[in-house]
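The structure follows.
Missing here is one protein chain; the remaining ones are kept as they sit in the complex.
Right, chain A next:
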Amino acid sequence: MPAPPSSGRTLLSRALVRRLRLLLPGVASLSVWQVCEALVPVVIGAVVDIAIIPRSLPMLAVSIAGIALLFTVLSYGYRFGARLCNAAREHEAHALRVEVSHAALTSPDLPPDRASGEVLSIASADADLAAEVFAHLGRGVAALLGMIVAAVLLVLSDAVTGLLVLIAVPVGLVLVALPGRAVSVKAGAQLAATARAANSAADLMRGLRVLKALGGAEWALRRFRTTSDDAAVAGVATGERSGRLSGVGALVMSAVLAVVLVVAGLRLLDGQMSAGALIAILGMTAFLTEPMRALADIVGLTARSHGAASRIAALLTDLAETHPKTHSAAEAPTEPAHAAPSHDGPSHSGPSRAAHPQAEPGHAAPPHGAPRLAVTAHASGLTVSGDSLPAVDVPAGTLLCVLVDEDALAHDVLTALTSQSRVLGPDHLLVTPHAVDLFEGTIRSNITMSSGTDMTASPGTAPAAPPASGDVAADVLAASGADELLGLVADGLDHRIQELGGNLSGGQRQRIALARSLHAQSRILVLHESTTAVDAVTEARIAAGIATLRCDAVTLVVTGSPAFLAAADAVVYVPADAPAVTGTHSGLLGAAGTIGDSYREAVAR
């Protein structure tokens, strides 16, 4: 895999090189268009000069044919040039988008400081912005060529006036551009204020149910009115300033036109210039402001594209860097796991090693000594150990619950298991995060993790591949409690799931995620507080169902739910300020002393 572009500049130049086939003809064609636009006033002058003033019918015919030709070339020049540049832009934007999303999804983990929202904005808005550089490039080069042609024509029609125009117009534009920056800052502030008002409205609408339930309408309207009025005030200020700027622009260009008019008029008077040339020169003076202004805009717009390209390059570099980093972090805990595929030997090969590696990445250990709790997967099951626990192998057919008082410790144990699972694969070890992710498709496609549309499922090289047909076993549905919700929705398993599962409630989502985890039939399944939004009655049914369904496999549940604790074969409890203990739910509930007290306190009922 080639290294990602190191900076915005390299990303843009790579883009340029790989879209050259579209860009070269595109820019050439656009330049033809711009030159033709410059020729329109020249042609008008020429027609007056050669046909109308001399009253020549043949020349009139030539003129009309010329206009037809000019506009045909102009029109096709724009059409094909703009299309080619636009195609380059769209293809590049798509390529960048695909690159970013592939990098983000295949990297071991998103860098911690990058939220998925930011990646989304980079993959959509920034990819578009960066690729927009082609549109600017096309317009910029074309504008430049158009100006050069116009300049040559001006000097050819009349050297003195031509040179005057070529000096006066840029000077005038600079005069106009000077206060322009301040205005664009203002305009930016106003856009931001408008965006703030829109965001505030969206925020209030998303929380509308909360507002309705508590009676916060007055509060909301007051807040919004302030934001909205601020945007209006900013809008008036910007309108006035940008109006003043265009006013100055009009004044400056009129002054230039007046000066050119005096010089050209006097030269016409001296007989050094034809009427046609006068029309052409004055017409082009007016025309020249367009490409020049476009060029000035393009500088700013290109800077924007460059900024977007830099953000993309930075993200790609970050993502590429996480690969080696996370591997080194994952190395320690996966060390015992690496041995797993090579043999199916005695399961006690791991424990002694398993206890230590956990301390490094997990930060679960107190400053000195063994970790408070370590869980390691190996060939035939799990090994649980800790500072006060001798290493214990968890054999197949066990439902083990872990109840940890400190959230940080639970997080570390899960993180370590997750990095192991990346090496072992979902058939061996599957760690299901607490947060449920649903994907657009059907309930079925979300359980089988196949595409909701036409794609076929996983590579199929795995020994215990789930049925690729998309059939979900009835016992999986029953054990996850998903069977109950299938009766409530239209089309059962083929019920459509919207983006992010937005049309389902928390409990429904959790049960689909549970069915997905069970469907994968991994030898070791790790769940984390997976039924928090499910009602108590159903939760008890689910706990019992999972224990029965996974009677040949290892299931580890990190939870405080009494339903799961009661259904577990064994419970490992790690209090906040005491050594870890193992036992059964009823045993621990009935335990005397502080450990029993803190366990009873910890069980979330």
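Criterion: contacts are C-beta pairs under 8 Å (C-beta built on N, C-alpha and C of every residue); 3 or more make two chains touch, one makes a residue touch a chain; residues count from 1.
Note that in this section contacts and distances are computed from a predicted model.
Asks: One chain isn't displayed here; going by UniProt, is it "Nickel import system permease protein NikB", "Xanthine dehydrogenase family protein subunit M", "(2Fe-2S)-binding protein" or "ABC bifunctional lipid A exporter"?
Replies: Protein name of the absent chain (UniProt record): "ABC bifunctional lipid A exporter".
Asks: Looking at the whole complex, which of A:34, A:559 or A:582 touches the chain that is not displayed?
Replies: With A:34, A:559 or A:582 as choices, the missing chain is touched by A:559.
Asks: Which candidate, A:413, A:520, A:547 or A:581, sits in contact with the chain we can't see?
Replies: A:520
Asks: Going by the contact rule already stated, which one of A:10, A:302 or A:532 would touch the omitted chain in the full complex?
Replies: The one listed residue touching the chain not shown is A:532.
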